[in-house]
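A single protein chain has been omitted; all remaining protein chains appear in their positions.
This part shows chain A:
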Amino acid sequence: MSYTKGESTAKKVGEGTYAVVFLGKQTSTERDIAIKEIKTGQFKDGLDMSALREVKYLQELKHVNVIELVDVFESANNLNLVLEFLPSDLEVLIKDRTLLFSPGDVKSWLLMTLRGVHHCHRNFILHRDLKPSNLLLSQSGELKIADFGLARSLGSPNEEFTSNVVTRWYRAPELLLGAKHYDGGVDIWAVGIIFAELMLRVPYLPGADDIDQIDVTFRALGTPTDSMWELVSTLPGYNNLTVYPQPTKQELRKRFIAATESALDLMNDGTLRNVS
């Protein structure tokens, strides 16, 4: 199988921390693809972990709401990941003030996101970096989860995970409090916050830094206490917290003016924490 990528046809679409992304076409099918070109042998610690994770997890996931890794090839000291190309993402849409979202739009994006997340979770894979800019949209409106650079498999129960994952604004409270063990709940929290952002059209919990994020999160959704979330106070980061009360339904209604009751319930479910 060959791909057209050259000075004339390929367009550089972005430059990440460890890779250059080109836009190209699959020669046989004329399908648009993105080629992630990763230089090997240049970095202090070899191949970047995020590249390894993308290969490892995307090779095995196949779902209409998860980005497809079409091919992996190596040429001239470059590792190339051929991914399907998707022209837009949710962040672009949220920021485009000329667009009006209907409840139907939001519902279908949320459903597609949850289907993709469910597919990851039933394969025991946590995404750990869900945010609007990682939810890509195809020409025909299909939403696909992308960027598996932070993903990892659930592993065995005694493994310690790092809590330094997920982009700050979408970070679940257990991560903010430094939990070493967590599960799919961190992805579901992020989906809940993205849902809120789709309704508000601005980031729901924009913390300025890690400390501020804790404050912003708990001010909006209440500080968890042992009575509602068993042993939460034993988490390493649980100290000197201002205890905010849980928001009443009325307060949430005021924050999300256009939301229906069932929408609020759903968002509330996503952000509900009770690990035990």
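Brief remarks follow.
The rule is simple: a residue touches a chain if its C-beta (ideal position, glycine included) is under 8 Å from a C-beta of that chain, and two chains touch if they have at least 3 such contacts; residues count from 1.
The rule we apply is simple: contacts and distances are computed from a predicted model.
Remark: of the listed names "Nicastrin", "Gamma-secretase subunit PEN-2", "Cyclin-like protein" or "Complement component 1 Q subcomponent-binding protein, mitochondrial", the one matching the undisplayed chain in UniProt is "Cyclin-like protein". Screening A:Lys131, A:Arg152 or A:Arg171 against the full complex identifies A:Arg152 as the residue touching the chain left out. Among A:Gly46, A:Pro87, A:Pro103 or A:Gly141, the one in contact with the hidden chain is A:Gly46. Although one chain is hidden here, its contacts on chain A can still be listed: residues 1-2, 40-41, 43-47, 49, 52, 55-56, 59-60, 71-75, 77, 79, 152, 155-156, 159.
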